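Here it is, the structure in full.
All protein chains but one are shown in place.
And now, chain A:
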Amino acid sequence: MRVNLTVNGRATAADDVWEGESLLYVLRERLGLPGAKNACEQGECGSCTVYLDGTPVCACLVAAGQAEGREVVTVEGLSRGDAPLPGAGPAHGDVSGEGLHEVQRAFLDAGAVQCGFCTPGLVVQAHALLAEADGVPSDADIREALAGNLCRCTGYEKILDAVRLAATRLGPPP
């Protein structure tokens, strides 16, 4: 079947899609967007987190057909100025110098990345948290928001630092 969807602001279509295929497979194998990672295929690790109509989802748990006519934003879409970010205020859609989003820049500055395999999912999830947050979220709120994302390298501390840093820099949503 053919699946029509908008990915990172661009209308696109994937052909020859099998009904049981996951959105993750479509993104990675058919649309050439390997940013979202496949680490468990059962929605436990969050490495494949993408926006679906503005809500972060595990792309491995979304059937390809469910994405028909909908809007997907992946980690690749966060660092481009031309990608409108559903559910995010204009401040959160801003991309700072060198094309990085503030959340990505904060991950860089805080040293929140090690192997980087979980990072795309965490970047999207942190982006979603900050799109909703009023100021710097509490420690408990950050931990809760990231509680669907496994990281085996960092012990999370510098990821939490990155979220706080990004929140401080972004300020409250307008």
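Please note the rule applied: a residue touches a chain if its C-beta (ideal position, glycine included) is under 8 Å from a C-beta of that chain, and two chains touch if they have at least 3 such contacts; residues count from 1.
In the analysis below, contacts and distances are computed from a predicted model.
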item: Name per UniProt, for the chain absent here [options: "2-oxoglutarate-acceptor oxidoreductase subunit OorD", "Metal ABC transporter permease", "Assimilatory nitrite reductase (NAD(P)H) large subunit" or "Dehydrogenase"]; value: "Dehydrogenase"
item: Selected residue (touches chain absent from view) among A:Gly69, A:Gly135, A:Gly155 or A:Gly171; value: A:Gly155
item: Which of A:Thr6, A:Asn38 or A:Gln66 contacts the chain that the document leaves out; value: A:Asn38
item: Missing-partner contacts on chain A, residue numbers; value: 18, 20-21, 28-29, 32-42, 44-45, 47, 74-76, 78-79, 98-100, 104, 107-109, 111, 113-120, 123, 142-144, 146-160
